[in-house]
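This is the structure I have questions about; it appears just below.
All protein chains but one are shown in place.
Chain IDs A and B follow the sequence of writing; residue 1 opens each chain.
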Amino acid sequence: MKEYLPILIVFIFVAGFAVTNVILAYLIGQHKNTRAKLMPYECGMDPVGTARQRFSVKFYLVAMLFILFDIEAIFLVPWAVVFKDLIYKLSKPFVFIEMMIFIAVLFIGYIYSWRKGLFEWNRA
Amino acid sequence: MQLENLGLYYWAIAPEIIVSVVGVIIMMVDAFSSRGARKLNAVIALAGLIAALVSVVMLDGLGSGSYFSGMVVIDPIRIFFSVTILLAAIVAALLASQFLKDEGLPPGEFFSLLMFATAGMLLLAGAGDLVTVFLGLEIASITSYVMAGYRRYDLRSNESSLKYFLLGSFSTAFLLYGMALTYGAAGSTNIQKITAAIASGQVNYPALLLIGAALMIVGFGFKIASAPFHLWTPDVYEGAPTIVTGFMGTGPKVAVFAAFIRVFVIGFGPQDSEIGIQLHTTWVTVLAVIAALTMTIGNVIAISQKNIKRMLAYSSIAHAGYALVGFLTGDFAPVAFYMLAYSIMSLGAFAVIQLLARAGDQRTEIADYAGIGFEAPALSFSLAIFLLSLAGIPPTAGFMSKFYVFKTAWDMTPELRWLVLVAVINSIISVYYYLYPIVVMFFRPLVPGFIKPRIAGMTMIALILTLLGTFYLGIMPNRLMNAMSRPPAVVTQITVK
Partner (left out) sequence: MVPLSWYLALSAVLFTIGVVGVVIQRNIIVLFMCIELMLNAVNLTLVSFSRYLGDVTGQLFVFIVMAVAAAEAAVGLAIIISLFRNRETLNVDEADLLKL
């Protein structure tokens, strides 16, 4: 069972992080309850009314960006898994810099979408 | 283990790196410049493409080899096809500047998409592994889907892009399934290892290999627009902006032909074992039938077209058929020469059509060309030369490339002489529809509302380059042909580094 200890630690850390944030927000934040704020939360949609209404096309734009930046994980995870083996076979900076180049390319894409105003909800 | 042991030689992918980095630079210039910077983007793009061209020529001097664990190879196929791709991209970049200005479209994205598409095509031309074939093909295709829909507020452009996208990704799935089955059967995705497995007869499930090859023919056949997988071509070519049509009809096709040759002629080429012979006869027969169908369908349907872009779409289908004849000789040189000649004359024709069509592609019917021959003589004569070259009239590139392909096929593959005859008959049929727009241009009364188009400097350079290329390949093809005709052993025997 000892090898599962890291997983337990991760669980505790995740739970602790979430709970701490909620408590901090409760303690520090202001409390102004408006009608809109007290409504049940459903990902920004109006929870009452017809279910057949159209989604705004803006959601699709966000979805597109999400897919693109989300997929980087499938390259990062294998890299992280073999990292220890690789640094013995190849030079350490090389293995690290290769992935940094990949992230830099993604970051350029991020800057580009920011400059093009993709994150501005009202403009898209 | 050192980097060299993995074959990580970055200079081996220098052209791809240069083109991609330039694409990123253009993106950044576009993001941080206030309005447009069209000329700057065009100049950066051209500089990058020329640098890549130089690096390709330098790679040629370094001899053949395979790098990155066999993912990328350097061989004559890659060199010649890469040069063709880069020339097509340079002409497209020269033409794009005026097109973007006249249509008022954003320039930054266009040039960066052009760069990324070119990078994908170069990777495809240099792919030594099914993984890189897939990756290169998809980079080239996905960017082409976007470029087809570049005229964002035009329904025809939207539709073209959608059809290209749906059918393109549909065919990619077939290609990918074929690759997966081949991987399972041959035990590797590396093309050289596939060759070795087939040559020694060590194939896990021979049936899987045959199904895999069939599925790959579907996938590749779609990308080069061969019948019966050609149905998307006319719609996509008509709806896409004319420059994009010209580029789509040449660059990706050239690159896919390179990969097609590498997978089939080299990968599925050995005839030393029972399965090898079976596989080889099967694909040669299937592709011969496809080639005959492609030429005939393309040419026959082209005759009845009223729209010049649609007509050239069917003509491009027919030309894929002729190139397939060269493919079946088992030598890459006829195909490479054919695709180079085709790219030059086709891009030239589309350049003139773009100028005559005016913003929004309003005038693309052949009837709109009536009587303009002596109103805009430079453009009309250029178009006439490109059309005659496409028809294969000497002394143009079109004639010489057809002659080269047909002669090689006649000499090297006696069992396929019937196919050469079909091809020759088809070229005779094709003369009719290529001559028709010329007759309309010069011998009909002038159509009302014709305005002589303005030709910008860069467009002029592109036109002159394509015209010179058409005549150069038609009159003095020897130098290029000699460079290409190396002993086949050099092409297929690659030292693994």
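In this section, a residue touches a chain if its C-beta (ideal position, glycine included) is under 8 Å from a C-beta of that chain, and two chains touch if they have at least 3 such contacts.
Please read all numbers here as calculations on a predicted model, not as lab measurements.
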Hidden-chain contact residue, picked from the options B:189, B:226 or B:250: B:189
Of B:239, B:321, B:334 or B:348, the residue in touch with the unshown chain: B:239
Contact residue for the chain not shown (choose from B:101, B:156 or B:358): B:156
Residue in contact with the excluded chain [from B:8, B:54 or B:176]: B:176
Of A:15, A:39, A:64 or A:101, the residue in touch with the unshown chain: A:64
On chain A, residues whose C-beta touches the chain left out of the figure: 57, 60-61, 63-65, 67-68, 70-71, 74-75, 78
Interface with the undisplayed chain - residues on chain B: 130-131, 134-135, 138, 142, 145-146, 149, 152-153, 155-156, 158-163, 165-166, 169-170, 173, 176-177, 179-181, 183-184, 187-189, 231, 234-235, 238-239
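Convention: only the chains that are shown with their structure count from here on.
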Of chain B, residues touching chain A in the complex: 1-3, 6, 24, 27-28, 30-32
For the chain A and chain B complex, residues of the former touching the latter: 89-91, 94, 105, 108, 111-112, 115-116
